[in-house]
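Below is a slice of the complex: some chains, not all, each in place.
Naming follows writing order (A, B and C), and every chain is counted from residue 1.
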Amino acid sequence: MRRRTPEELGIAAVVVIVALVLSAISPTFRTLENAQILLLNGAVIAFLALGQTFVLLTGGIDLSTGSNVALTGMIAALTMSVGAPWWLAALAAIAVGILVGTVNGSLVHFLKLPPFIVTFATFGVAASIPLILTGASSVSVKDPFFAIIGRGSIFGIPMPVLLVAVAAIVFTIVLRLTPTGVHIYAVGGNQETSRLAGIPIGRTIVLVYAISGMCAAFGGLIVTSRLMVGYPSAGSGNELFYSIAAAVVGGVSLFGGIGSIPGALLGAVLIATVSNGMNVVGVQSYWQPLVIGVIILGGIIIDTYRRRVPLGELLSRLVKRRQAAPADQA
Amino acid sequence: GAVDTGTGTDTGTADGGIPRPAACDSDTPYIAVALPNLTNPYYVAMKEGFETAGADNGFEVEVQIANDDDAAQLSQVQAMLQKKPCALALNGVKSEPAAAIVKAANDAGVPVFTVNVTVDPDALEAQGASIVQYLGADNYAGGAQMAEQVLADLGADADLKIGFVTEPDEVPTRVRDQGFEETVASDANATVVAKVDGNVKPDDSLAATTELLSGNPDINVIFASTGPATYGALQALAGNTNVSVYGFCASEEPLQGNYKGCVAQEPGRYGQLVIEEIAGWLGGATPEAEVLLPLKLFVTGETPAPGEVG
Amino acid sequence: MERTATVDSAMNSGALEVRDIEKRFSGVPVLRGVSVAVRPGEVVGLVGHNGAGKSTLLRIISGAHRQDAGQLLVGGEEQSFSSPADAHEAGIATVYQELSLLPNLTVAQNAFLGVELRKGGILDRARMRRETRELTESFGLDVDPDRKVRDYPVATRQLLEVAIATRRGARFLLLDEPTTSLEGAQVERFLGTVRELAAQGFGIVLVDHKLEELYAVASRIVALVDGRIRIDAAVSEVSRDDVIQAIAGHAMEHTPARERIAPPASDESAPALRAVGVRTRALRSVSLDARAGRVLGLYGLVGSGRTEFLRTLIGLDPVLDGSIELGGAAFRPRTPAHAAAQGIVYVTEERKTDGIVPLLDAGANVTLPVVGRFTRAGFLQRARLRQEAVERMDQLSVLGDRLGPVVRLSGGNQQKVLLARALAQKPRILLLDEPTKGVDLGVKAQIHRMIVSLAHDEGLTVIVVSSEEDEICEIADDIVIFAHGSTSPDVLDASDVTPNDLRTLAWSAA
């Protein structure tokens, strides 16, 4: 019976609560335009969080994703600067993103290295290449149609938001409805068992890192297209951190085997909402890290509490809480 | 003794004129240059300025990049000081921590020429350190210039709702904001509505600006205190004609539409000027304590040339 | 603490008793009012079908779970344990069903975990090492106190855990299926220890599915069925048949499984699987033939290399020397997936490490290796998958919440899930390592029949490793004895061998 309520409900509730509070504080927060802006600004982190979710599900971590944003964005800009059309540039960026991921996955699997170190190394490599290629300067995008990725919209929904939505749907299908999805959870749940069960572990691991790399490429394309310039420090800010936090807030375990795409997406929306709310409501920039931290913490406390206690029992538990504690937390 | 308390030796050079290390009299005097990073094209240009001018003036210039880490810059400088340079040209990562770097150079008897980022005078005094010269843009004037431009464009008593896209954690940007804010205050109808943090990055500035406008739809002027912030703010505005953008110039971005004015620094030239100041000092001239360079103003229809950046 | 000191304190204190214990998990009742007592010097044998609630009861007494209702008394005084530490305090030591030593710590660190000896604030490692050695030696274990626990085989770890439990200053010992990994001689030795401990004044609760073992040491038999006490009587007052009747719900036919259907004559054609002089890191020289339609039993002492051999067949350890043939053709094991492609399927003896994926549900665990077979246009056919899982689980009578994480199933039911997984893979050659570990006696007989039938009726080649001589004799057609990583030269005909012979043979080989 507890199982029936989806795991993501708690974090969804938190998102709603935070949005309601912000709407109450600021009338501008609750406008449709602001909702668009919120989602648009959250799109890159959401993409990274989606990719990261795959990696985390197998018990890995992908630190390279932030600088992969810069690398792929730069690749797109450079490709266009030599005259290629926008779609070719986009493909090139995605190919490079997947390549970085494939390298990560191969090193992790075939050399049995800790993912933290492997992706730390590729993080450095991916950060250096754009700097080396361009001498730290930016590269303007030449093909105006490239703007469609970051600035276009369909029925008023910004293209990056659509891309995230499509990716989330596809990824959810992959995880829930294909053998690969089962394999990903199994590898993260118990790699030894998975090996004995004949699951192609190598393929699974390389795949998740490749997906993460692809997501980073989409992040790079969005950033570059929104600014219409490729620059080497893109994605070097809080993106990586926030994207991992988004996944974890959404219930993805750093130890593998637990979590879902909708959860990670909701985590990203929560972070986007809070970040947007800060600026819209006008919280002083010094206070922002503190407020973000406290809200996320509060959210996860609510969520954790809900997970442990089925919604129905919540009230009665609150009364006689003391007695229940030790054993069921096992 | 065995124990060094680290409280420092009073070299006495702090008050007794500029020391002249032996290296200054070699064939190619060795000049140590410490810059914060190379991910901002600003410093790329400055580095080139240093290197070209160094070659022209017969110096051996070594440029070290701190990757925005003050402690790393301190140790980089310490490492270069071991090679006994003739002078240190310092663009600190942050104003206050840089005082320790100056102190280290003082202790080694190496004169310090600072550029672009001022070293906090209080911190210098607290540590008993001194610099030969500060050379850089007049940040306060830059902000003020933009405010004047706003008032000239929109009217001295225009109803202004101003939003800032800035970097509140850094001194130069705060000084620019201050210059703008204090100058624009002459217009009684001007109000500063909100300030957001653009992190000196175009993407963060883009996001922050969209949110700034979303939260404050009545804003009609944006002051962006750095080049990347200006660029990001412009991208955030695409199509929105109600808002005018003023700020420090985005690199090579033509001024058109609602991008109405910007001021630019010339980091390459700053590097060159520091080298020339050092050369002048070696030639016997007395360097001025402060060289404040006016910023170059750009208005609608103009485009900053390469190397002219905010 | 010294054991003699424990005896004294145990003598003048009363019984450990639970009254009307109730426990639910997610609303589902597991214990429905259980009352039972154990007095110092007494061994209570606790039996019950898989999922009856035995482990849950033990976990409540040991402070690992909190009961929903009911009381817990030690020496007539009501206790309220809010953590296992409280239970330790009250003199209760527990050996849990799932091995719970920490593999990343050394033997000595595990032995003194939570009760470390210190000298002047720091660990007295020399003394702990010495006492650990004394302790393990008294249990007949040859282990190095400074080696990590992960270096030792399951059986050793199991005995080690019991040994450690006795030295925690305890008066009561709760042992949850402590013999599942032990081979015959070890079991006997272990039972001797239990008797000795009882004589010293320990009150012992022993959970075990093997009635012979219980009848050998217990003074009282308690049968737990569906969360209720069905039998609680002195051994002399209750017959084995009564117990079986209570647990399995029916009297068991005593016909040995293999006599039900005659095996095909052992023909002289090429064996389905042949090993010749196989040498690996852990095996010296293994040669044997396994024939289709027959069950080959591998017997040997712990550490003799049986598990190693099975794992070598699926490519987990490289073959350094010798050869393996599959249906007459040379076969070089590469990976489990590669072996599975040849129809070779392995069921592990270590559920926790490489058996289950703990947080996936039971059905997903069953169908894990075969999800790829249930797809259409690349997508899972979830209904068919579920159906397959349910069928397999029904076949093996998996009881409990099949939709929750498999780790929440009782130990025996997890074991059934592993077997169900093997069946789902439709193997040609089935490698079973301690297949009925922790399975209750009703289902065990059923599994035995199933294994025999898979070979005799469906023509599979089955290789079974078991430390239970009875089991080997019951289901195997041929038997090979392992010792020190080598096989005995001759194949025994199972119908000629008694469990006792097996033991003697294994000992003489070793």
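One rule holds in what follows: a contact is a pair of C-beta atoms (placed from the backbone, for glycine too) under 8 Å apart; a residue touches a chain by one contact, two chains touch by 3 or more.
Being a predicted model, the structure only gives us computed values, none of them experimental.
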Stoichiometry of the whole complex per this structure file is A x2, B x1, C x1
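By our rule, only the chains that are shown with their structure count from here on.
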Contact graph of the chains (line, ring, star, complete, other): line
Chain A and chain C have mean C-alpha positions lying a whole-number Å distance apart equal to 43
Note: chain C sits from chain B at a C-alpha centroid distance in Å of 72
Note: in the complex, chain B contacts chain A through residues 38-41, 44, 168, 194-197, 199, 201-204, 206-208, 210-212, 214-217, 231-232, 235, 238, 251
Counting only contacts in the complex, chain A reaches chain B at residues 26, 28-29, 31, 33-34, 37-38, 40-41, 44, 131, 135-138, 151, 223, 226-229, 231-237, 275-276, 278-282, 285-286, 288
Per the touch rule, the chain C residues reaching chain A in their complex are 26-27, 59, 63-66, 82-83, 314, 316, 335-337, 339-341, 346, 348, 353-360, 364, 368-369, 371-372, 375, 378-380, 382, 403-404, 421
